[in-house]
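The structure under discussion appears below in the form of structure tokens.
Just one protein chain is left out here, and the rest sit where they should.
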Amino acid sequence: MDLNTESTKPIYIQIAEWIENEIIADRFQSDGKVHSQYQLADLFNINPATAAKGLTILVEEQILYKRRGLGMFVALEAKNMILEKRRNETLTRMARELVLEARRLSVSEEELIQLIKKCEEEQK
Amino acid sequence: MTVIDCQDLRKKYKRMAALDGITFQLKDQKITGLIGRNGAGKTTLLKILAGFIRKGSGDVLVFSSNPFNNLRVSGNSILVDDQMSFPDSLTLADILGMAPDFYKRWDTELANNLFKYFKLNPKQLHSRLSKGNKATFNMIFGLATRCELTMFDEPTNGMDEAVRSDFYRALLKDYIAHPRSIMISSHHLAEMEHLLEDILLIHKGKVVFHQSLEEVKEYAVALQGTTDLVEKLAAGKEILHTKQLDSQRNYVVIKKEEMPVIDGVTTQPVSVSDVCMYVTSDGKGGIDDVFK
Partner (left out) sequence: MMFLSNSTLGEVVWTQLKFKMNAYLGAVVSLIFVQIIGLIVSMNGNSSTGSGVDNTSFTIITISSDVVFAFVGIWAVFVGKLFTTKAYRYDDFSFVATRLSSNLANFSVLCLMSIFAGVTTFLSNYILRVVLLLVSDVDYVKSVSIFEDPIGTIVNLSIMIILILTISAGGYLWGMLVQIHKAFTYLLILLIITLLVTKTGQTILQYVFIENESIVFLIVKLIALSLVFFLLAILCSNRLEVRR
């Protein structure tokens, strides 16, 4: 499996996001075990310490929890927490970038809202 | 546990200082990239750590002992480089057959499997191998020793691209199965960056920094935009590199700190190998300045 090594995003964040994606897609179930740092390292061809960092982030966010000697498990509310977080963080960030780009291109606020609505129509 | 402890380590060749006060410690079970320009002192450092050459002044401890003439260090460490040599009377198969007598943790299965995978000829003599195959054999030998301190000095020199990526993969997989302290010096930082946990950057015989890879990734930031704006933003900061892009815009790399967002200046991350290159360049300019 490949990571985007050229990306501005640190690898460990990409690892954390990959696990989150797997949780959203129900490939890692609540209270189910997720990959260990070594499995992740093997899977993504990265240093195990980097993989561990990705896991640690998710433990800190309480998306994963640790069971001594057994490994990392998915928290009960993990999926909702991720969705909530993504809505808050990712969408806000993307909206901010969108507004910035619109201003650079002299697109008015109204035009921008029209554009979003149009995209919304297309996806239906 | 500390595997390597260097304090103000110095080494001179004739009057040239190859190591000019190296101080760092290496904790066990990490993969560390030893990075530096040509002549930075990487090879000298590795040879001292392996006990091949004597230290000048300062202190060097490997497994808590001076590595020079130390049996415990020799038995638990290996330095793989392109100067490794084996007797001409022994075939590659003979060499692999004798290694377990010397290295108590030698992994015969790994050695044989890698040997077959890379299609080496067991009846060949080491000195008759092509540059690439010699590097491959040395790498197999180094990995199979399972030494607690395994050092590679430019291991991929001469290997083709496919073998190089196989080597990195083999190294990682074997490290995951048997964690140990691994040090690799290489010019190809970008292609092995994913393997590394730490980076030890040396320049002119001194340590520039010894940090985790993620810290190095955050070490610098590049500002790109119209010259006056970029210059205003970079004023008073530690400038690592500047490049004039065209008559109106330039590109400045500074040490990372909190920065206001300014319209007309984009901030970009700087890759680990670029950071290492900029930090160890003597002038602020680059090759472009030569042609001005």
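Each chain carries a letter (A and B) given by its place in the written order, and its residues are counted from 1.
Operating definition for what follows: contacts are C-beta pairs under 8 Å (C-beta built on N, C-alpha and C of every residue); 3 or more make two chains touch, one makes a residue touch a chain.
No experiment lies behind these values; they were computed from the predicted model shown.
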| item | value |
| --- | --- |
| Shown chains touched by the chain that is not drawn here | B |
| Selected from B:Ala17, B:Ile53 or B:Leu229 as touching the chain missing from the view | B:Ile53 |
| Chain not shown: contacting residue from B:Ala17, B:Leu61, B:Met98 or B:Val208 | B:Met98 |
| Touch residues of chain B, complete complex, unshown partner | 1, 3, 28-29, 47, 51-54, 63, 69-72, 74-76, 81, 83-87, 89-90, 94, 98-99, 101-105, 141, 148 |
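Just so it is clear, only the chains that are shown with their structure count from here on.
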| item | value |
| --- | --- |
| Distance from the mean Cα position of chain B to that of chain A, given in whole angstrom | 32 |
| Chain A to chain B touching residues, read off their complex | 3, 5, 8, 10-12, 38, 41-42, 45-50, 53, 104 |
| Chain B - residues contacting chain A, complex | 30-31, 168-169, 172-173, 175-176, 179, 193-197, 212-214, 217-218, 263, 268-269 |
